[in-house]
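Shown next, in C-alpha cells, is the structure this report addresses.
With one protein chain removed, the remaining protein chains of the complex are shown where they sit.
Just so it is clear, A, B and C label the chains in written order, and each chain counts residues from 1 on its own.
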Amino acid sequence: MTDPDRLPAFLDTLDAELRARGEWGRVADYIPELAGVDPAQFAISVVRADGSVTGAGQCDTRFSIQSISKIFALACVLNRIGDSLWSRVGREPSGDRFDSILLLEQEQGRPRNPFINAGALVTTDELLAGRPPREALSEIIGFVRAAAEEDDIHIDKAVAASEAATGYRNAALVNYLKSFDNLRNAPERVLGTYVHQCAIEMTTRQLALAGRCIAGLPGAPMLMTEAKRRRIAALMMTCGHYDGSGDFAFRTGLPGKSGVGGGILIAVPGRASVAIWSPGLNAWGNSQAGTEAAERLARFTGWSVFG
Amino acid sequence: MTDPDRLPAFLDTLDAELRARGEWGRVADYIPELAGVDPAQFAISVVRADGSVTGAGQCDTRFSIQSISKIFALACVLNRIGDSLWSRVGREPSGDRFDSILLLEQEQGRPRNPFINAGALVTTDELLAGRPPREALSEIIGFVRAAAEEDDIHIDKAVAASEAATGYRNAALVNYLKSFDNLRNAPERVLGTYVHQCAIEMTTRQLALAGRCIAGLPGAPMLMTEAKRRRIAALMMTCGHYDGSGDFAFRTGLPGKSGVGGGILIAVPGRASVAIWSPGLNAWGNSQAGTEAAERLARFTGWSVFG
Amino acid sequence: MTDPDRLPAFLDTLDAELRARGEWGRVADYIPELAGVDPAQFAISVVRADGSVTGAGQCDTRFSIQSISKIFALACVLNRIGDSLWSRVGREPSGDRFDSILLLEQEQGRPRNPFINAGALVTTDELLAGRPPREALSEIIGFVRAAAEEDDIHIDKAVAASEAATGYRNAALVNYLKSFDNLRNAPERVLGTYVHQCAIEMTTRQLALAGRCIAGLPGAPMLMTEAKRRRIAALMMTCGHYDGSGDFAFRTGLPGKSGVGGGILIAVPGRASVAIWSPGLNAWGNSQAGTEAAERLARFTGWSVFG
Partner (left out) sequence: MTDPDRLPAFLDTLDAELRARGEWGRVADYIPELAGVDPAQFAISVVRADGSVTGAGQCDTRFSIQSISKIFALACVLNRIGDSLWSRVGREPSGDRFDSILLLEQEQGRPRNPFINAGALVTTDELLAGRPPREALSEIIGFVRAAAEEDDIHIDKAVAASEAATGYRNAALVNYLKSFDNLRNAPERVLGTYVHQCAIEMTTRQLALAGRCIAGLPGAPMLMTEAKRRRIAALMMTCGHYDGSGDFAFRTGLPGKSGVGGGILIAVPGRASVAIWSPGLNAWGNSQAGTEAAERLARFTGWSVFG
C-alpha cells in the first residue's frame, strides 16, 4: 500500500460494495439468541501502528465475539501456566468442523488445538484453576478490557443462557473430555464458564483495539511476552478458521480468528489490528462477507505476512 | 537480529552443537535406496536479501529433495493452468500422515492439499498435461535450475527406481485417485513421473538459491507472480510439514516444506531463503535436527513472519 | 448332543476347569460400584425346551445385567411403537467400541444399532414416551419379571447412582444425540432412566428364564410376536457383542448379548436359553470366561444355528 491515507476511502467503498452485493450467508442457528440477528450487517475497524483508528459500517454495534474469545482465554492461560497447557491440547489443525468430536475419540481425549471447541474447553478448564467461574470470567474480561483500554466491555447474559440451554454438542464435548480425564473441573462448571466467555460483546472498534497486543503494535498494552504473542499468531494462522484455516491463509496471508457471531480478528504483525463483523456465515462457519472483506483488504494493503 | 554479521558464527555453533548432541532421529526406511543413508549428517545454507550465501555443515553434499519438489511442481502447474487446479485438490491441512488414504475415501478422491502425497500426485498429473514424462520432468528440472541459477542439478535415477519398486502406498494412492476419476493419465505413468520428480538431488546451497523465488528476495529470478508466490508460502505454512505443520509454524513462525530425505526449505519473506538438511526424521516424518535448527535460527534472527 | 442327560455333568466340569485355569480378564472399571467386584466368579444356567433348568457355579448370585437390558428395552419399544423405531436407529454392526461416538458424527446422529450405547439411549428415549422415568422403568422391570416368571428382580440403586455420577461418556452420547435432534426427552432424563435400566440385578437362573421368550422355547410366556423375536435374535447375532460380534458368532454360531457386568444371554432357538456370568472382561468388553464357556457349550451341544 503506497499511500496509507487511501485506507479510509477504501474501507468505505468496501462497505458499500459488500452491502450492494448482499451475499451475506446464513446466521448461525444453533444458539437461539443469535439466530434472530439480521445477516445484512457489516463493520470493519483498523488500528494501525501509528495508533490511528479507521473504520466503516456499523463499527459501534456490539456483537457476540464467541470463538474469538478463545484467543484471550489462551493468552490468560499461557500467562498463568505456560507450556504445560500443551500436554493437554495440541497445536495442529484438525481438518474437522469446529465442534467435531471424532478426533477426540481417535486421539484419546486430547484436542488438536485450542481454537476448536474441544481445545477451548480444556483452556477454560485451566482458566478456572479451581476458582469460582466468576473469578475466571473476571480475569478474561479484565484482560480484554486492558487490551482494548476500554472498560465498557461486558458479557451478554442472555446469549450465555441461550447457548447453555441448547448447546448439546458442547455438552457432549465437555463430558467426553471428562471421560478421558482431560478435565479437572466438573463438566457443567467448565461449560457454564465457557458459554459466558463466548458471550463477551464488543464492537469492531473495541475488538481491533484489543487485538493490538496480538499484532504487536507499538504502544499496545504489554500483556504477554513477544514469544507468546508470535505463537498465538501462528496458531491463528494454522487453526484460526477451523477446517477453512488453509483457505483463509491462502486468500489473505494473515493470521485471523473467527467466531460464529460473525466476527473475525486479524493480526497484521507490526502493522495493524483489524476487526471485521458480518453475522452471515459460509459453509465452514466463518463470516462470509467478513472473509471477503479480509481478502480484499489484504490485496489492497499488501499486508500478507508472506511479503 | 541486530547484527547480520553474527549469522555465520551462529550457523557454525549450531552445526557444532547439533553434532555434539547427536539426536538424529531415524532415516526413512520405505525407500530402500535412502534407508542406508547415515543419519549423522547436517547442513544449513542461508541466502539473504543482499544476495550473500552463508552456510555450515555439509553444504555441498547432495541429498534427495523428495517432497520439497512438490513446491516446484506446484509452481509449474499454477503457471500452466492457474486456479483450475483447485477444483481437483484442496488447500486445507489434512491432519493426517503424509501418505494417508483415509480422507481421500471420505472426501471422494479430492486430496486436501498439494503437499500431501495424494495431492502431489494430482499436481504431477497436471504437470504431465498429456506429454511424455520426460518432457514434464524437463519442465520441473528446468524450473529448479532457473530458480537456483545452476545447471548442475539432476535426478538420481537409482532413488527413483528404488521408490518405484517399493512405493506400494503411493501406488495405492494413485490408483485410488483414478478410481474417483481424479487422474487424467494412467496411474503408473503418473507414479513414474512422481518418483523421478521426488528424486531430484540438490545441495542445501543449491536449494537455498532455488528458494529465493518463494521468499521473494530482491534479485531472485522472476518465475511466478507475487500473488502465486504468497499463496505457495501460505500453503507451506499451513500444510508444509504434514500433520506436524501446526507445530512447525508454532516453533518457527515461518513457512517451510520438508521432505523425507531430511531436507527443509524455509522462505523468510523478503529477507532470506534457508535450506537445511539432516536425514534423520522425527515422528511426523520431518527432519529432526533440521526442525531443531529451524527453531533456533528463527529465535536467533527474529525472522518469524509474526513480527 | 446325543445325550441331553450329560449336560449337568458337562456344566460342572466347565465350571471346575474355568476356575482351575483362572484366566478371568479385567473387571470393568468405569462404573466405580462394579470395579470392586471379584473377577474370579462364574455361573452358568441353561433352560431347555422341556423346561428343565440346569446350572453350575454361582447360579444364585445376583449381578448387574447392564447392556443385556438393551434386549428387554428393545422388546418393550418394538411392542409399543413397532418399526418406526428404525427411522431413529439402524440395524447394522458398528465395527466400533460399545461407547463409540465416532460413527454418530459421521452418520448425523443416527446410531448404527440398538445394542451399542448410543442406540440403546435412543431406545430408552422411546421407552420414556413422555412418561416419568419411574413408569418407564416399571414397564421394563415388569417385562423382565413376566419373562422370567419371577418377581424377585430389582434395580440396584447404588450401581445406578454410581454409573450416573461417573458415566461421562454416556453423558456425551446422550447430549450428542440431542444435538442432532434424535432425542425427544431431556438428555439427563434419558440418561437417568438408562442407568437404572442397566442396573437391573439378576441371577443367571433368572436371566436364563427371562431369555426363554427370545429363544422361543415352548411354554415361554408370550411377550412378543414370532417375527419380533426372530429379529431381536438376528440383531443379537450381528451386533450383540459390539466389535467382537463377528468373533462370537464365529466361535459359537449362536445369538448372544453381553453386558459389562460380565453377563451373557444366549438364545438357542427352539432349544435352550443360556445365561452365563463371569465379571472379568476381554479386550472387547465382553466376559472372558463367559465367552470361553459359550464356545465350549456350543461345541459340546452342537447347538450352532448353522446346523
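Quick note on the criterion: a contact is a pair of C-beta atoms (placed from the backbone, for glycine too) under 8 Å apart; a residue touches a chain by one contact, two chains touch by 3 or more.
In this text, all values refer to a predicted model and were calculated from it rather than measured experimentally.
S.K.: The chain left out touches which of the shown chains?
M.R.: Answer for the hidden chain's contacts among shown chains: B, C.
S.K.: Return the single residue from C:Val27, C:Cys76, C:Leu209 or C:Ala233 that touches the missing chain.
M.R.: Of these options, the touching residue for the absent chain is C:Ala233.
S.K.: Identify the residue among B:Gly55, B:Pro187, B:Gly244 or B:Gly263 that touches the chain left out of the display.
M.R.: Answer from the full complex: B:Pro187 touches the omitted chain.
S.K.: For the full complex, which residue in C:Gly167, C:Gly244 or C:Gly290 touches the chain that was left out?
M.R.: Of the listed residues, the one touching the omitted chain is C:Gly244.
S.K.: Taking the full complex into account, what residues of chain B touch the chain not shown?
M.R.: 100-102, 105-106, 168-169, 171-173, 175-176, 178-179, 187
S.K.: Write the list of chain C residues that the hidden chain touches.
M.R.: Residues 90-96, 103, 112-113, 215-216, 229-231, 233-235, 237-239, 243-247, 249-250, 253, 255, 267, 269-270, 304-307 of chain C touch the chain that is not shown.
In this section, only the chains that are shown with their structure count from here on.
S.K.: Count the residue numbers both chain A and chain C use at their shared interface, divide by all numbers used there, and answer same if that is over half, different if under half.
M.R.: Same: when the shared numbers are divided by all numbers used, the fraction is over half.
S.K.: Measuring centre to centre with CA averages, how many angstrom lie between chain A and chain B?
M.R.: 32
S.K.: Just how far, in Å, is the C-alpha centre of chain C from the one of chain A?
M.R.: Each chain reduced to its C-alpha mean, chain A and chain C end up 47 Å apart.
S.K.: Counting only residues that touch at least 2 other chains, which ones in chain A make the list?
M.R.: Residues of chain A never touch two or more of the other chains.
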